[in-house]
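Excluded from the complex is one protein chain; the other protein chains are retained at their positions.
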Amino acid sequence: MRFGVSITVNGARRKHEVEPRLLLVHYLRETLGLTGTNVGCDTSQCGACTVLLDGKAVKSCTMLAVQAEGASITTIEGLAKNGKLHPVQEAFREKHGLQCGFCTPGMVLTACHLLEKNPKPSDADIRHGLEGNLCRCTGYQNIVAAVKEAAARM
Amino acid sequence: MYSESFEYFRPKTLAEASALLKKHRGARVLAGGHSLLPAMKFRLATPKALVDIGAIKGLSGIAAKGKAIGIGATTVHAEVAASKLLQRSCPLLPETAAQIGDVQVRNRGTIGGSIAHADPAADYPTALVALGATVVVRGPRGERKIPAEDFFVDLFTTALKPGEIVTAVLVPVSGKGTGAAYLKHPHPASRYAVAAAAAVVDVANGVCSRASLVIGGVSATPVRVLKAQDALVGKKPDAASIGAAAAQVEALVPDPMGDVYASGEFRVHLASVLAKRALAAAFERAKKG
Amino acid sequence: MRYNDRMRFEGTVSIKASRQKVWDFLTDPNKVAGCAPGLEKLEILEPGKRFRATTSIGFGTVKARFVNDVEWVEMDAPDFARMKAHGTAPGSGVDAESSMRLTDGQDGATDLAWTADVTIVGTIASLAARLMGGVTKKLTAAFFDSVREEIEAEA
Partner (left out) sequence: MASKVFGSAVRRKEDPRLLTGQAKFTDDFTLPHMAHLAVVRSPYAHARVKAIRTKKAAAMDGVLGVFTGKDMKDAGFGPIPCAWVVPGSNAKTPPYPPIALDVVRYVGNAVAIVVATDRYVARDAAEAVEVDYEPLPVVVDAKKATEKGRPQLHADVPNNLAFTWTVAGGDVDAAFKAADVVVSERIVNQRLIPNAMEARAALADYRSATGEVTLWVTSQNPHIVRFLLSLDTGIPEQKIRVIAPEVGGGFGSKIPHYPEDTMVIFASKQCGCPVKWTETRSENYRGTIHGRDHIQDVEMAAKKDGTITGLRATVWANMGAYLSTASTGIPTILHGLMLSGAYDIKNIREVVHGVFTNTTPTDAYRGAGRPEATFMVERLVDLVAAKLKMDPVEIRKKNFIPPFTDGHAVATGLTYDSGNYIAALEKALQILDYKALRAKQADLRKKGEHIGVGFCTYAEICGLGPSKVAGAVGFGGGLWESAIVRFHPSGKVNVFVGISPHGQGEETTFAQIVSSELGVPVEDVEVFHGDTGQTPMGWGSYGSRSTPVGSGALMGAIVKIRDKAKIVAAHLLEASVDDVVYGDGKFSIKGAPSKAKTIQDIALMANVAWNYPAGVEPGLEASAFFDPSNFVYPFGAHAAVVRVDVETGEIRLERYVAVDDCGRVINPMIVEGQIHGGVVQGIGQALWEGAAYDDAGQLLTGTMMDYALPKADAFPTFELAMTETPTKVNPLGVKGIGETGTIASTAAVYNAVMDALAPLGVSKVDMPLTPERVWRAVRDARR
């Protein structure tokens, strides 16, 4: 059985017939070839697959592509505009908020959502706001610094 | 992991959804999917069909309904946590919602989905039972209103009958002199409640006039600590009476759940400590409220 | 961090029926399998000795489909029987050994004392560790309750 979906991804309307069991993350990675969204676990813990769904951070591994019908999705590929990094991306680079970079797309998008809701977060707000994203490299300290830096830039 | 194949339906109305559930034996309702999809990915749930209620209008949102506040079944946790109306009129629920999972989970998981899944380590059931909330369900034979306490029947098992769908949750508006608190010990990995306690108390003239204490995470369903009422009502809420009330927890669960992270014995101990702290916080708030 | 995952359950059920009747019921795969929670399919592999039951085991939304091969390994009619079961589900397995002893109870009833040792392996054992004990205990108890109801309904 296949089901028609129409989803706006990074500003472009995309239409496909997909198997209902297809996870949103696989729709993005394999159907659309947007491999910036990574899969780090299978139980909704790590947050590597985080994308913005109608502006809100969600885990694309815990959502069916068919559930995104009619929605607007931003992936990491859609963040930089005209070759210029988004302020959150800039801040991550400035503050060394990434090492291997695998968790980074999810981390950056969660940070975008966080700053949208709370433009001037404290360290504690940031640490709490990132509880759904795991990073095994950075020890989080520079990620927290990066989100603060981004807040100052935005 | 990936789930098995299934049929998928996206009805536009509740009636249509009920009919689909009736027609497809073994079909499951899909709301946010944050309880169901992880189980399906591990093939621990293998529904033949999913009925996605995400496109049904009017199932989401928070609104005052007389002396109660209605929360639509597909209202996500983040919306409950941020609701000004609830923060004013029933602050226990947003306090609970804010502690579920993580940011992304709260952006997608729904109150109806959570309670229909009835995970013993979920947060909402404990709080809803403590509040004396009502679960509104609709099925082929119309609407039913089920007290939260009767709704949670067993592990992953609710009072829902075949074809019935949770449509809303009604929580009472808390009055002056009411204080409430929800405390949990989250599992360090999953953030599910290893043990939790929800307390709702009324204080009049410095004396406790009502005390509702419920613990979660320790057994199949939330457990109401009835004797806490006896220990507190009519008394001044102080360390002694609160301690006496919380002490009732230990004797209450003869056969608590345990796992590699926390034994049943420790869960019960944690629950009693959390109960004590939740009661103290609730009384503190009642004083201010 | 080690702990034993082998679960042992036991219980007694009093059934208002004769010992022979209870025995006949319990040793008839068609009847006994009907009491298994979530039975989907039954195949007799060796009459009176081995059968295969496909069951959907779990609670509410969380259920896994197990294919169980069951064998009577000891039968001492109408007093005692012991069976072994081996089941598989996606990524998981279950091994169970169950015994039952029948004795005469009060007023012509039969007392059924049962034990079950259950080991669950694979995905389910690790994913649902928190819940396994409770689920298995409840299901086993439900099974023997159902046996009682069915026999008493026949009588």
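Per-chain numbering from 1; labels A, B and C assigned in written order.
Following the convention adopted for this analysis, contacts are C-beta pairs under 8 Å (C-beta built on N, C-alpha and C of every residue); 3 or more make two chains touch, one makes a residue touch a chain.
This one's a predicted model, so the numbers in the text were calculated from it and none came from an experiment.
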Visible chains that the absent chain touches, using the contact criterion stated earlier: A, B, C
Identified contact with the non-displayed chain, of A:5, A:24 or A:46: A:46
Residue among C:42, C:75, C:121 or C:141 touching the omitted chain: C:121
Of A:9, A:34, A:63 or A:112, the residue in touch with the unshown chain: A:34
Touch criterion as defined above, residue of A:9, A:24 or A:76 at the omitted chain: A:76
Absent chain, residues of subunit C that touch it: 1-6, 88, 90-93, 95, 119-123, 125-127, 129
Subunit B residues that touch the omitted chain in the full complex: 1-2, 4-5, 42-43, 185, 187-190, 192, 259-263, 266, 269-270, 273
Touching residues on subunit A - with respect to the absent chain: 19, 21-22, 26, 29-30, 33-43, 45-46, 48, 75-77, 79-80, 85, 89, 92-94, 96, 98-105, 108, 123-124, 126-128, 130-131, 133-144
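In the analysis below, only the chains that are shown with their structure count from here on.
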Rounded Å distance, subunit A centre to subunit B centre (Cα mean): 29
Chain centre separation (subunit B, subunit C; CA means) in Å: 33
Distance between chain centroids, defined by C-alpha means - subunit A, subunit C (Å): 48
Residues within subunit A bordering two or more other chains: none
Subunit B, residues touching no fewer than two other chains: 42
In the complex with subunit B, residue positions of subunit C that touch it: 1, 3, 56, 58-65, 89-91, 123-124, 127-131, 133-135, 138
Subunit A - residues contacting subunit B, complex: 1, 3, 19-21, 23, 42-45, 47, 50, 53, 56-59, 62-64, 66-67, 69, 110, 113-114, 129-133
Subunit B residues within the subunit A interface of the complex: 1-8, 10, 30, 33-34, 37-38, 41-42, 50, 52, 54-55, 78, 101-105, 107-108, 189-191
